[in-house]
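Shown here: the complex without one of its protein chains, the others still in place.
Order of writing sets the chain letters: A, B, C and D. Residues in each chain are counted from 1.
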């Protein structure tokens, strides 16, 4: 291995950052649902895939202007997320966690198949929201990547504030802690839960629209969701800042790991996660607390 | 007590392929091609008064599922022969018992050398091996233009490994070594680190021993960084989606393949008819994988035709072995078998992306 | 006085187990009603059925003449029934303050909410010192105060209190019942109270029911109940020492 | 309805609840042993798969169902078993009867190490950590070159026990069945002894488990060990059923399939693992029958199988979260009390979610 030049290192860092941001967007979707319901949506990667395909439908197949198509995609995703909660997930409230794991895994399998049946199992290209590259000295980064960094920053801070200060945000946490008590308080639990799934699907959609142009749209693209999982876990599952920190950590270290072990690309994220968990079994910003007895 | 899969008016064939997994890009068009030729033959009255039937099962590119569906095809559906079964690991797992059960393995959708070696009366392969393909690719560039710093970007699976093996073997002929090698998994979404490794190694030719998506990503990422070595990929990427990907970034990508991807626009006669009628039936362009499926059945039909009405497995296999001057009606490659040679296409081609389309840069590659 | 709450002939099942069997009770506006009964009698089940956490298999629950049977618990809460559940059920990882504010989730009158918050903190000064502490780390009794305060923050028409005195110190128990009485009198909140500790609950109540294995076996005005020998012995713990002596020996309840 | 009068404590501990139950189980066993007489090779092979998957499922049940540790990486242990067994057989000519237990033990020891390392992780953290172990294992086996056959894999020799070739479906079937029954007995024994109870204790409340003297870390690791031994055993048998193994064979998909299996079967019960194995293995077969009656456009569309699989799973979990075994007990109850059956006995009460973030 030849030594890495500073320019290359910067390039890797910047791209790692934007990659980390994409992981974060998916992870935020996961964490949102978890924060509000303690359910884990293993189909979040597939939500992202669906978002990319719906965008492909509107923008490429139906030829809509990009931003109109993108907006419609997000509207669709919102409705989809809402519907999935209201019609499917809700029926399992109160069941043990892995039952819900399995439900969403099954949902993911079904979604992949549905997308394949509708759009085909190939690889399709989706236009990027913005074209061109930004050149900062030796570092080249596409405007699309810059956009994904900006979007992630905005989304993450908005959500952080929402959960911290908004009445609904606190209520969502309350209902994840004790749903029955939340009901007793008159909190519209069902509507809030569905809304949170809608929000999470929308973020999945955003991630799909951003990732689609970079990797091609295909039924398999959802598997990247597992890396987002790794990121969210590293940060401490359930914390929005944690998810972002974890995903950035993974996004940024991964390329350097790959450079060091060029024949092991693809497992760096998991090794990094494993290492972090060895040291901090609950992730960086722990979301698991000791029970008082 | 008749022959398995053959009745007075029906011959049952089977295949397992990937209809919804990572290689569904191959499996779905293949299945269509297989079906199209079967329907054509049946519409034309079948073969010696027998209709053809093909049962297609989905493996999702998972070995355990493949084993199960193959078991079903062989034992429940009682197929006469397996045609175009997709996937190296699946074929490797299933072939032994399939052959033991007396079911020929015809033209698997895998270019692994084990598909025809060691020689076995029951197995016939269409493609030359991945290893040979890449050896020929290396030889081609050694002869036309030369290179000094060869590198490999390999997909972490068995096909990738075989392709990479071809590269190292052929390089050894020239006393050369691979300058850098990266290996990635199939679900990667970013190849920057691999590309940086290759770039830092100063590669002037990169052999992409891999699949579809990773090929696109490596080439596109390199373009963006202004790293432009010669890229050579394998037959797995031979499809439109690769040529048109990333707004022209694929232009200049080379590909070694045993088969030719024909376009309706450039074809004439029978080939044109097939390509157009496929588009009519399936509402999309006939992908090369569909062309392969079509040709597989066509070959089977030739053999069945030659084997006569009194069909036996031996007769069928002997008739296949006797095929020597078959010309692929779509791509035009010639296919021949012989007692010592159960592998169909000898000659390899070098394809190249130009203006977002696959063109043929050279024919008759070898090493 | 009019009836605010009426349950008629309610039966509730847990899977194959029928926990309450045809219960009817009425709660008059502005009164304090208590339900007594031994372990597993079904008291908690009644409250949960009223507040919608359990669906009755049969029967009807009405609030001010409106049928609220089997509505979602949040709808019932917004109608004006607050439930302070058994086992406290605080929002463990939220701060004490957020817990209290969740009680006021559906209220729009910010000023009133602030005033009520002050009131609650006045009743339970400990809560004020722990305002930013996560509820899980309160002691058992402190959590109980929090649960009560939170229910009050809803400003309900009717409060369903499931064992409000559980785990509280004697000092606080007497205070709690004073507070309950005060809320009842000053704020006009009707109370349906389930309590093991009948010796404090019954005197604070206007009317009482006695529940045994899912059935109501006795009901009456406070004064009537206070005089009943069985109630005195089994719930108020007032008895001639000699009747039980110091060995285990169980008297027979006459209503069985 | 049959009422059981318990006359001695032994009744609660012994293998079968009563004579009737013993009769039924033994009858099933007898039918299963006689199956080669009336089933063709296809079904025997399918049933072999059922037994092998059930063995792996039993292991996962011990880990996830009993000790409450969710593992998304069980296929890694299956892979380790399969590879160890194959390599021992082909490269070191170890006799089959020795090689299989060694393979199981090797998998078990790796499991023990994993359990030890992951002892502090819970729920989702553990799930994703084990998932990553599976991903890494797959890659490492693939990258280990000639020793493991790399990504190209290894071919697996026929079973040969002390010179006796197990070369036909019915022989393989019987062998798998016998091992399967052995495994069930072992897990059953685990459930009725101290270690099994310790695992259940850990699952439900670690604080109490500790207060009662359970060494939580030890029993967590022990659960991993047992479950990996079963996975390794299943791996060894599976290698023969696959004839050829590649690292991809034991990828993430396999791990998830195993997990799906025990949940569909009914989490936390031995029956669940077995029922789940039947479900997962036989579903494709059933689907292919269904396809015969469907319009060919639907049946032949790519993705039909996955869609059907996904939807059936979805439906299952939605309508019977207790799994097949849960449904079975209900049907059983229905017939037991038949004339007196009341619909309300199965009325599902509302359930509510409560945080599991407190440990």
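In this section, a residue touches a chain if its C-beta (ideal position, glycine included) is under 8 Å from a C-beta of that chain, and two chains touch if they have at least 3 such contacts.
Quick note on the criterion: contacts and distances are computed from a predicted model.
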Per UniProt record, missing subunit out of "NADH-quinone oxidoreductase subunit J", "Sulfate/thiosulfate import ATP-binding protein CysA", "Cation:proton antiporter" or "Phosphate transport system permease protein" is "Sulfate/thiosulfate import ATP-binding protein CysA"
Here the chain that is not shown touches A, C, D
Touching the hidden chain, out of D:211, D:286 or D:331, is D:211
Full-complex touch with the removed chain, picking from C:4, C:32, C:77 or C:138, is C:138
Where D:60, D:88, D:159 or D:190 are the choices, the one touching the absent chain is D:190
Chain A residues touching the chain left out here are 293
Chain D positions in touch with the non-displayed chain are 9-10, 12-13, 186, 189-190, 192-198, 200-201, 203-205, 207-216, 218, 222, 268
In the full complex, chain C touches the hidden chain through residues 14, 17, 36-41, 44, 86-87, 126, 137-142, 144-145, 163, 166-175, 196-199, 233-237, 244, 247-248
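Just so it is clear, only the chains that are shown with their structure count from here on.
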Chain centres computed over CA atoms; the one at greatest distance from chain B is chain C
Rounded to the nearest Å, the gap separating the Cα centres of chain B and chain D is 37
Expected list for chain A, residues touching two or more other chains, is 112-113, 116, 121, 177-178, 180, 183, 263-264, 266-267, 289, 291
Where chain D touches two or more other chains simultaneously, the residues are 139, 143, 301-304, 306-307, 350, 352, 355, 357-358
Every chain pair meeting the touch definition is listed as A-B, A-C, A-D, B-D, C-D
As the complex stands, chain C meets chain A at residues 51-53, 72-74, 77-78, 82-83, 85, 89-94, 98-99, 101-103, 105-106, 134, 136-137, 150-151, 154
Interface with chain D, chain C side, in the complex: residues 13-16, 53-55, 57, 92-93, 136
Within their complex, chain B touches chain D through residues 19-21, 24, 27-28, 31, 35, 56-58, 60, 62-65, 67-69, 71-72, 74-76, 88-89, 92-94, 96-97, 112, 156-158, 160-162, 183, 185
